[in-house]
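Every protein chain except one is present and positioned as in the full complex.
Showing subunit A:
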Amino acid sequence: MFDLINEMWGFAFMQRAFVVTSVLSASVAPVGAFLVLRRLSLAGEAMAHAITPGVVIGFVTAGLSVMSLLIGGLIAGVGVAILTALLARKTILRSDASLASLYLIALASGIFILSAAGSAVPLKSFLFGSILGIDDASMLLVGGVATITLLTFSVLLRPLIVSTCDPVFFESQFKHPWIIDQGFMLLLVLNLLAAFKTLGTLMAVGLMILPATAARYWAATITGQLILGFIFALLSCWIGLTLSYLFPDTPSGPAIVLVAGGIFLISVIFAPHGFGRRLKKTSTKASLVDTQTSKQSTQETRTS
């Protein structure tokens, strides 16, 4: 086992992957927490798909550089977010239906353009990520996005908490509440782009949502939610990368998200806000019944 870990650490690309995903975990954890708390989990998933055409067009026109990925993805992500808001406000469709329609169009056109352009990059690595593709520029992108995200959260945390918990009260307190909503969506798009190379477009949001939903089962406070979400994301990345190394044909994205899924399932069963409390109650009841039965049998023995 230790030999294997030593061997894995011997490769520069694995070292990069571990560093990048660790920084990424710190960045996506707060975004994921608020996606879940703001009931935007599915919107996050949709947005991950929506950035695909921008990334693909950037790639087809300027090659697989970090700048093309960033600019293309930002234009597509922000464009879809604005169009969604516009459709929801000016037409009969609600925002979920608007976003679902737009992301499907975006995803289909992204895959179509990528296939039609005869890409040299395999579709699988686009969709599911590859730890081999992490270069210096990708590391800078993740580091930059993590810095922006954590700095922004240090300012927006309290307004985000108030606006998520009690949006009507927040509107009465804050002159421009839309700044918080749009600022948060921008952070979401940036983090999806940062996660893109390691996890791929289809899996990027997995590292945000699953650690956050797992943490939700344990945490009673927002601080606990943020810290646990980060720890779960970090564990998912480390174990997932090791799995991806052990099984060379498996892309890193699904491996990481699968581990996060395992943590989620464990949390559902054992955590206090999942079935854990129920299990505890059942076992307490059972032990009470056992105690009563043994008392009765002792009395019966004494009587006889």
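Please note the rule applied: contacts are C-beta pairs under 8 Å (C-beta built on N, C-alpha and C of every residue); 3 or more make two chains touch, one makes a residue touch a chain; residues count from 1.
By definition in this document, contacts and distances are computed from a predicted model.
**Q** Assuming one chain is omitted from the figure, identify its UniProt name from "Acetolactate synthase small subunit", "cytochrome-c oxidase", "Gas vesicle protein" or "Putative ABC transporter ATP-binding protein".
**A** Hidden chain, UniProt protein name: "Putative ABC transporter ATP-binding protein".
**Q** One chain is left out of this view; which of A:Ile113, A:Ile222 or A:Ile239 touches it in the full complex?
**A** Candidates A:Ile113, A:Ile222 or A:Ile239; residue touching the omitted chain: A:Ile222.
**Q** Which residue from A:Val60, A:Val162, A:Ile231 or A:Val268 sits in contact with the chain not drawn here?
**A** Result: among the candidates, A:Val162 touches the missing chain.
**Q** Looking at A:Gln15, A:Thr61, A:Ser115 or A:Ser154, which makes contact with the chain not pictured?
**A** The missing chain is touched by A:Ser154.
**Q** For subunit A, which residues lie in contact with the unshown chain of the complex?
**A** Counting over the whole complex, subunit A touches the hidden chain at residues 37, 154-155, 157-159, 161-162, 164-169, 171-173, 216, 219-222, 224-225.
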